[in-house]
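Step one of this worksheet: look at the structure below.
Heads up, this is only part of the complex; the chains shown haven't been moved.
Letters A, B, C and D name the chains as they come in the text, with residue numbers starting at 1 for each one.
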Amino acid sequence: MIVARTGNEAMAEAMRQINPDVVAAYPITPATEVVQLFSKFVHDGKVTTEFVPAESEHSAISACVGASSAGARVMTSTASQGLALMHEILFIAAGLRLPIVICLVNRSLSSPINIHCDHSDSLASRDAGWIQIFSENTQEAYDSTIMAIKIAEKALLPAMVTTDGFIISHGMERVDMVDDAAVPKWLGTRQPKTSLLDVDNPITLGALDLQDFFFEHKRSEIDAMNRVLPIIDEVQNEFAEKFGRHYPIVDEYKMDDAEVAILAMGSTGGTGKVAVDKMREQGKKVGLVRCRVFRPFPKDQMLKAVTKAKVLGVMDRSDTMSTLGGHLYNECRSILYDSDTRPLLKNYIYGLGGRDISIEDIEDIYTNLFDIQKSGKVDKDIVYYGVRGE
Amino acid sequence: MASLKQLAAQEEKFLGGHRACAGCAATIAARMVLMAAEQPVVVGASTGCLEVVSTIYPYSAWNVPYVHNAFENVAATMSGVEAAYRALKKKGMVKKDLRFIAFGGDGGTYDIGLQALSGMIERRHHVLYVCYNNEAYMNTGIQRSSATPRGAHTTTSPAGTKIPGKIEPRKNLTEIIIAHEPAYAAQATIGYWNDLVTKVRKALDADGPSFINIYAPCRLGWAYVPEKTVKVSKLSVETCVWPLYEYQDGKYRITVKPKEKKPITEFLKQQGRFGHLFKWHDDVPIKEYQEEVDMIWERLLKRSEQ
Amino acid sequence: MKKEKKGWKELPIGLVLEGGSSEEFETGDWRSEKPIWDEEKCTNCFLCWIYCPDSAIIVKDGKVKGIDYRYCKGCGICAEECPPKIQAITMVREEK
Amino acid sequence: MALLEIRWHGRGGQGAKTAALLFADAAVETGKYIQAFPEYGPERMGAPVFAFNRISDKPILQHCGIKSPNIVVVLDPTLMETINVTEGLPEDGVILVNTQKSAEEIKKELNLTKQHVYVVDASKISTEILKRDLPNTPMLGALIKVSKLLDFNDMLDSVKIRLEHKFPNRPEVVDGNIKAIKRAYEEAKA
């Protein structure tokens, strides 16, 4: 069914169709609507979910951990400060191997406080052991939310699906929705191995783990992360087979003969594709790589994609505050270190706090990348693109 | 009223082999609470002595389902467990009638976990929250909590040469919780096992969130010899330092009235944490504490008459 | 307690532990004092049982049967709380 | 149809965002690709706000702001005093204003030369039909007319469905709005 939905509406609709057992959440701009719309479904009896309107994000995610430990299928939604307040418990959810799914709306982290998009919030939690899937548009937000449930439950790791704050969350687009009945059918019910509610087989969860066992447990969690990408591929294939839309882990756009390319995440992927088309119309061989899955980092897929270009402009909507530039940029440099093919890399940090990035901006970046190709060297490897007074 | 014989007839739900100090009241409290429960229970605990001593991988003293999440969030965690129970029960995926108990130390309850508890009650989750109150952060080595009484020495409110222990009065958490209008709230202590068991049963039967603040002496942090744990507990009631009472349906009831109200010094002098007060250059700290105890006791008497 | 610890691949996923496994961990060796229970004197009031922090008073068929020294840490509460007129439990120094 | 970009001007509470969403939603029903998005600030009721639409026959991939809209819709003429409503409007652009004034007057006020100006008294229409000054729905009718984007009847049907969905028990609201849209469609003029 083709409808018009904002990113938040699309995620809320996905949640309605998933009909999770428990949703515990707390409002925060620009994710609030997800929870709002979902509350309405609850109050109108459209879902059977137990909704826990927590008194903070910290408690929301804590309740999710409790509910998931009890065997329930659990979701929540948040953004920015909310995710930051969950920080401690995010690690715990992953360590306990609970397949909780967060609909995250990317918004920059305070300070300065700001309500608009950048990726600093989810990236600041990138070590937490969560799968992270970034969406380019509302359709993807919707599809990925549904797929995330399956991915998380197979991987036994929690997952967050993100959209760009306001840009996608509040932007209405065409969305092709799956039938209401098809979603729960495709997902099945969660089949936990153990549950707190099984009083006849009492388990103890979250014991103190000292030097003699901690490393082994952590190793097992890392192993789970190492197994995620094939699971994502498998679920994405199943989804494609069933519902007709297939997603790659790393999205390549006109890369096959690209001389210069950009790498980006989120909604900028779409804007960049338009820029690619425009440049291609002028005969310029440009391409675009979009990182859909950031955790685990898709090393092989990414290497395959980015090594096609001679010059790669890495566009980061975040800064690591390390003086080394943005997140994607550094992970790319890292995976490319011992690669045979070694594109020239330049980092464009852009769009922090919701600063707009236009098609013309990206064309400008491509032009800059061609200059690099010509000169064969990168003069300034990290630039802050679009900041006043640079 | 429960009989010990009946209680002893059940299977133990909190087992030996845990690593608490010899004579630890927190573990006595946990054991009593579980044996009081007449329904199957699911338990959560916040980080703290009880959690640490009872669950060191690969050993667990809990013979009931148990979850530990973090220090500040046991109330939220159990809110989630209880919500999951309601959801899965609706779907027929859980059949039995279960009860939910959250355990937190005073640090995990009065301080860092207060908000989660407040939220749990406000949302009316059917969970019994038990604070085992040893009046300090014991697990990390006896630091002040807001439950620590004035004058007490802790490592962050030390008996110094300029300041004799903690200066602020203790937070009255039980009254704070009562102001939340839970379905049931009470103070208890391990020395009065019958009172405690009865309260746990009332709490579990109440139709909504309930709270019991269990005074649980800590021989390490309070600095007394281990065999005195029960005696110290009883003294807290006899001196009205820890009045035993309950609140339900808008009514206060004192459940154990000491025959003769002893001066708090009887209680204080048993414990090393107050030792310096008896050597301090004036008796202000003890007097202030006595006044606080008297004030709260008087008010309680008044409210329980209404 | 001295058995080989498992490698990471053999451990259950998600930090799950079986309930009640602390029974395998014997804290009896923490004891420096030891309670001695006198069956003769015991009136089965169960006060020692209810107050023991280590679930170490053995009760069977409605009767106290003794002390489980595997767990008893020798706190002395049982002896202290055994009614003064009965004194069925006494503490002695742990033998070396 | 090539890509068309629209900017809406209104005040917090006046429904610029709602109009843009409704417009997009209705257009989807007619098979178009669309976008609708607000320019979110933390502004409260009464403050000047924007909303945007993109509409096209082909998928719309870009997610940047709209700097140079083809059409500008002004829900509240008092805004023109403080806001530069024609910012970025190209020479062949269209501006549609809810006003009692004539297109000529507006053209003068805004110092426009080439751009097309359309006017409609949507407030009056709304006040007469809906008994409240809610110019956003009637303006939809006028927009369809001036933009020549969509088939009016298709559009009307899908707006109706959307309204029925939103106000399930209030047919009078749905009918009133449809009436208002029709009238604005008719009355909008250059």
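Throughout what follows, a contact is a pair of C-beta atoms (placed from the backbone, for glycine too) under 8 Å apart; a residue touches a chain by one contact, two chains touch by 3 or more.
No experiment lies behind these values; they were computed from the predicted model shown.
*Asks:* Can you write the complex as a formula in the shown labels?
*Replies:* Chain copy numbers for the entire complex: A x2, B x2, C x2, D x2.
In the analysis below, only the chains that are shown with their structure count from here on.
*Asks:* Give, as an integer number of Å, the spacing between the C-alpha centres of chain C and chain A.
*Replies:* 52
*Asks:* Roughly how far is chain A from chain D, going centre to centre by Cα mean, in whole Å?
*Replies:* Distance between chain centres: 34 Å.
*Asks:* Quick check: how many Å separate the C-alpha centres of chain C and chain D?
*Replies:* Each chain reduced to its C-alpha mean, chain C and chain D end up 79 Å apart.
*Asks:* If you look at chain B, which of its residues touch at least two other chains?
*Replies:* Residues 55-60, 62-66 of chain B touch two or more partner chains.
*Asks:* Which positions of chain A touch chain B when the two form their complex?
*Replies:* These residues of chain A touch chain B: 21-22, 24, 48-50, 52-56, 58-60, 62-72, 74, 88-89, 92, 189, 195-199, 202-210, 212-213.
*Asks:* Considering the complex alone, what residue numbers of chain D touch chain A?
*Replies:* Going through chain D, the ones touching chain A are 20-21, 24-25, 27-28, 33-38, 40, 42, 60-65, 67.
*Asks:* Quick check on the complex: what are the chain B residues that touch chain C?
*Replies:* Against chain C, chain B makes touches at 4-5, 7-9, 12, 14-25, 27-28, 31-32, 54-66, 190, 193, 219, 225-231.
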